[in-house]
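Note that one protein chain of the assembly has been removed; the remaining protein chains are unaltered in position.
Chain naming follows the written order as A and B, and within any one chain the residues start at number 1.
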Amino acid sequence: MSPLHTPLHPRRRGVAAAACVAATALVLTACSDDGETGGGADDPIVVGISLPLTGDFSEPGKGVQRGYEAWAEFINEDGGLLGRQVELKILDDQSSADRVVQDYEALIAQDEVDLVFGPFSTRLVVPSARVAEEYGMLYVEPAGAANEVFEQGFENLFYAAPAVADDHYNYLAEQILAMPDGERPQTVAVASMDDPFAQGTAYGLRDKLAEGGLDVVVDEVYPPNTTDFSSIAAKIDDSGADMVIGGTQYQDAVNLIVALQQLDYQPQLAAFSTAPTNPEFADAIGDKTEGILSPTGYTETASWPSNVDFVKRYTELHGNPPGEDEANAYTTGQVVAAAVEAVGCAEQGECQQQLIDWLRENEVDTVVGPLTWDETGKPQGAHLIQQYVDGEIQIVLPKDAQEAELIHPKPKW
Amino acid sequence: MTGTLLFQSLVLGVLLGGLYALLAAGLTLYFGVMRVVMIAHSAFLILAAYLAWFFHQQTGMDPMLSLVITVPLFFAVGVGMQRLLITRLRPATITMMSVLLTFAVALFIEGMIGFVWGGTQRRIQLPYSGDSVSFFGAQIAVVKLIAFGLAALSLAGLYLLLKHSRFGQALRATIQHREAAQLIGIHTNRVAGFGFGIGLATAAVGGTALSLDATIYPSLHWHWIGPLMAIIVVGGLGSIPGAAIAAMILGIGQSLLQVPLGTTWAQTIFYVALFATLMLRPQGFFGGRLAQRF
Partner (left out) sequence: MLNASDARPAPGTSGRAPDDRAVAAGRPWGRIVRVAALVVGVALVLAFPTMVPNAYILSAGIVVVSYACTATAWNFMGGFTGYVSLGHAAFFGLGAYGTGLLIRDVGLSSFVAWIVAGALVLLVTIPVGIAALRVRGASFVIVSIAFVLILLLVFQAWGSFTGGSDGLVVPRPFPDLLRPEHHQVFFYLFAALLAVMLVVWWAIDRSRFGTGLKAIREDEDKAQALGIPTRNYKLVAYVVSATFTGLAGGMYALWFGDLDPIFQFSIMLGSYMVLMALLGGVRHLFGPALGALIVGSGLEYFKLEFGDTQLHLVATALLLGLVVLFMPDGIIPAVRALLKRFGPEDSSIREVTAAELLERNRTASHDAPSRDTASTTAAATAPATPTTRQEDGR
């Protein structure tokens, strides 16, 4: 871990200033900002980040944190950015939109960070992107994949992953629709968390299948804090759908699958977003994973030059290869670093607009492959489809990246 | 909607109603003995579930064995809470202030759970988590059946205790008319303390039952306290049979409504019932004289 990196004790000055507010307005003048100003050749480049380290999104949030930390560490080992060391300033937003705005406000206005990276989850990306925009900061984010993010008219936002949520299942949809009549599932049951990302993935697939002539027989939405899935599972079971699609994060997928198992519901195809790529997933559902499908934007075995290096160094550091969250965070770092190196500056003000303009025009090589963006910041790519085959999660689609054959129909769970 | 689905929902409703009944019985008991609305009841429920999870995590043994520890522990905490906190409040303002005090206790528990075990969701994975038995075409998960069994046994035990023991008589006398109970020589103070302890013990049993088949996280208790409070108002504040009956009816109602309305809207049944009760029969549908003026 970099010696400069201080994730747990952020903004002493902020605390001092807040304490001043607490004490009385009278002493506020004593709290005036006498702190650092960036720009000196030897000063570190400070990157401000707010992540959900507690609350609903804390599992993926910690993954993103590991990815950012790995990026900063590797880049510092390689001599830094523009010859300056990189320092991360990570705050916890408790998965709360109120908090994330306050955090970015503090990072930009009070701590005067040189760059900002995005937080996790679409719900937190939109409010914080607005803060960044109003301060004119470049805003590259690792996790706001839902369409909604790109409909807000942000001019400073770039999503550092291959595809937006709606397109995650594109390869799977093509594959299913190309199946011969006898094999192709006829009915689909959909259950999704009321969350822009989760719904984006599930509804992208649902709509493509519905257009292709499949019947959507169950279409359920549940709020993020749902823990009892027995009635949703009962409905899916009762419909006898051939295929089940779960627009899920992590725990809800586990609960839904266990509830379906309790009812002994056996679909031909089962696709869930996010959860199956989590290393603890297999344990959590009692190792009955065989045949479960999931989209992913990242595979550790991809042969992109920077990925080989990233996987090797990350594995040396942590003892296990990076997952999707880590890779997306690392990608964010790579995208910003590419812009910074090309433009030759990293500070607030004019520089940020130059970085934004550069990214609009150029392609960046990352661990998830080369990325380009349209004018809304949407990446122009597609996700891979993974499936549990022989107890391992492996790439099954598209054909040219395949590690194993797609199993259909899925074995019993 | 098919007949099977309806029957399946009905069975799920009964199983859920059993757990509601046990927890609501505890909540209404506090009100009976002390005129206290115990907001922290469901926080203790979640705490017990966390303790069961932690016990399973550490020892690898069945989480139900944690009852041996949590039930006496919670009983003692309940007695202590009544003695050390509730009785300190000014009698004239006890109803309002006890709400705030127990609210503070709930927040404290939530914060400490998050501090000690983190904010992530937890779930116990048992060898029989995915198993189920077939019952006239409905599939009933084994874990839900065990949870219901625990709740039903405890409720039956509570009933026997209240109806057929000297202590139970004293407790009921205290609930019905505290002053009169004192006049005939009942130590109402001690009885009230024990009443609190029993209430909290129901939370320990309920929490363990809950942990078998549910995901738990620190702020989950807010999702329980709302329905439970609605149940005890509908049942009549202070009336244990009323709470149990209302819990069963509303639990089944919620489960059946989930089929046409979805999970979120189905939950509103508790609040609709609460508002309807207040407009039509503020003393509750099963409560006696006691509930009338509260």
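Observations on the structure shown:
In this section, a residue touches a chain if its C-beta (ideal position, glycine included) is under 8 Å from a C-beta of that chain, and two chains touch if they have at least 3 such contacts.
What you are looking at is a predicted structure, and each value in this text was computed from that prediction instead of being measured.
Only one of B:Leu73, B:Val99 or B:Leu126 touches the chain withheld from this view, namely B:Val99.
From the options B:Ala151, B:Met229, B:Ile245 or B:Val259, the residue with contact to the unseen chain in the full assembly is B:Met229. Which of A:Arg123, A:His168, A:Lys235 or A:His383 touches the hidden chain is settled by the complete complex: it is A:Arg123. Contact residues of chain A toward the unshown chain are 8, 10-11, 14-15, 17-19, 21-22, 25-26, 28-29, 31-33, 53-54, 91-92, 94, 96-99, 101-102, 105-106, 109-110, 123, 126-127, 130-131, 134-135, 148, 152, 193-196, 221, 223-224.
Even with one chain removed from view, chain B keeps its contact list with that chain: residues 31, 35, 37, 39, 85, 87-97, 99-101, 103-108, 110-115, 119, 177-180, 182, 188-189, 218, 222, 225-226, 229-230, 233, 237, 262, 264-265, 267-268, 270-271, 274-275, 278-279, 282, 289, 292-294.
Everything that follows uses one rule, which is that only the chains that are shown with their structure count from here on.
Chain centres here are Cα means. That of chain A falls 39 Å from that of chain B.
Chain contact summary for the complex, chain A toward chain B: residues 54-55, 58-59, 94, 220-223, 225-228, 230-232, 234-235, 237-238, 250-251, 254-255, 258-259, 261-264, 283-286, 288, 413.
Touching chain A in their complex are the following residues of chain B: 2, 4-5, 8-9, 12, 16, 114, 118-121, 123, 125, 127, 129-132, 139, 141, 144, 214-216, 219-220, 223, 255, 258-259, 262-264, 266.
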